[in-house]
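Take a look at the following structure, please.
Removed from the display is one protein chain of the complex; every other protein chain stays in position.
Take a look at chain A:
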Amino acid sequence: MADPDRPPAKDTPPDAGGAPATAPAEAPAVPVVAERGAPPPPTGLLGFLVRHQAIVVPILAVVLAFAIGAILIRAQGFNPTYAYQRLFQRSFLTEGGLLATLQKTTPLILVGLAVAIPLKVGLFNIGGQGQLMAGGIGAAWIAHSLRDLPVPVLVIVSVIAGLLFGAMWASIAALLKTTRGVHEVISTIMLNSIAVGLIDWLINGGPLADTSQVFPTTHAVREDARLLPLGVLPWGLPVALILAVLVAWMLKRTTLGFELQTVGRNRFAAGYAGISTTKATIIAMATSGALAGLAGTLELLQIEPYRYQSGIAGSLGFDGITIALLARGNPLGTIPAAILVGAMRAGAPSLQFELGIRPEVVDVLLAITLLMVSLPVIAKWIFRRHTAKQTQLAGSWGA
């Protein structure tokens, strides 16, 4: 039962606050909407930053990460400006680099979506990695065991298998949540480990292993069923872009999107309005799993050596978390975020080969970026400094 004469500490629209132009300097950026009419939009630089914080915060996070990364590069005795220049020159301005960037971007958009969708339902899907692996291994299994099918059918069936395996893997977490109340963060982390162990066995002398190879791997996808890039454009990229747009549209325009977001914003009100939390949880997780599974399938079908090997997933699933948070949960935001992360990943080898800088610096950059975007405290500190005290004291656990 919040009074309007008590400025709401949370759930305030970003455009409702901000320091008025004529107010004294200590006038707080307290968002207040009262019956007497909303305050004027904030002006000046602060006003600009507040209005565009959805974009400002991620950019700030990346800039800060690069600044800290610069110190690390300098500490190794290199010129950071030059290093960054080389990094992005390689990722965007060379043909091989651009292809690598776009090949990395494709699965990153998908796993980014796999984290972003559950965020809308109030779930934190840490299991993109495991879901990607489940999709990849499922597709590899089908692609090999049904290898005698006509090529287009084989590709389609393999993709469907990847989608289903990913969805299945994520649904385990969803069902544990809806039936037993197991927190999805715990179950998805565990399912990641289970996927690693299970697949290790499957491809290392297990039923899916190609024993003619030295390294643990599945059989290679039939040569004519591989999705070779068209110039620098990987097949999966347009698919991923279309899916990002579709997800954004689904959330904004469809009744399903409304159901999902209602559950995410207030599950009690959802229950009151007859919207099923169980259904929303399962749909969100299964869809996410399918998208991550597709990412794994594309890794198999469009990246050399067209086999499921251990390490194929890299840290894609975890990069998805960075991407979703960098995009602040916005499905379309995953596109630029995935391109950025993809470019950094694709350019990392050039740091080592051309300059001798340890490529792990890219991991550090991504980790710092993640840290920055996942600390909403920073945003609050910057934009709502004056209300911080109230947020702390007036924020209630019971309401």
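Here is the rule we go by: a contact is a pair of C-beta atoms (placed from the backbone, for glycine too) under 8 Å apart; a residue touches a chain by one contact, two chains touch by 3 or more; residues count from 1.
Assume contacts and distances are computed from a predicted model.
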Chain left out of the displayed complex - its UniProt protein name, from "ABC transporter", "Lactate utilization protein", "Aspartyl/glutamyl-tRNA(Asn/Gln) amidotransferase subunit C" or "Cation acetate symporter": "ABC transporter"
Which of A:Ser91, A:Thr262 or A:Thr281 contacts the chain that the document leaves out: A:Thr262
Positions on chain A where the hidden chain makes contact: 1-8, 11-13, 16, 18, 20, 23-24, 26-28, 30-40, 253-256, 258, 262, 265-266, 268-275, 389-390, 393-394, 396-399
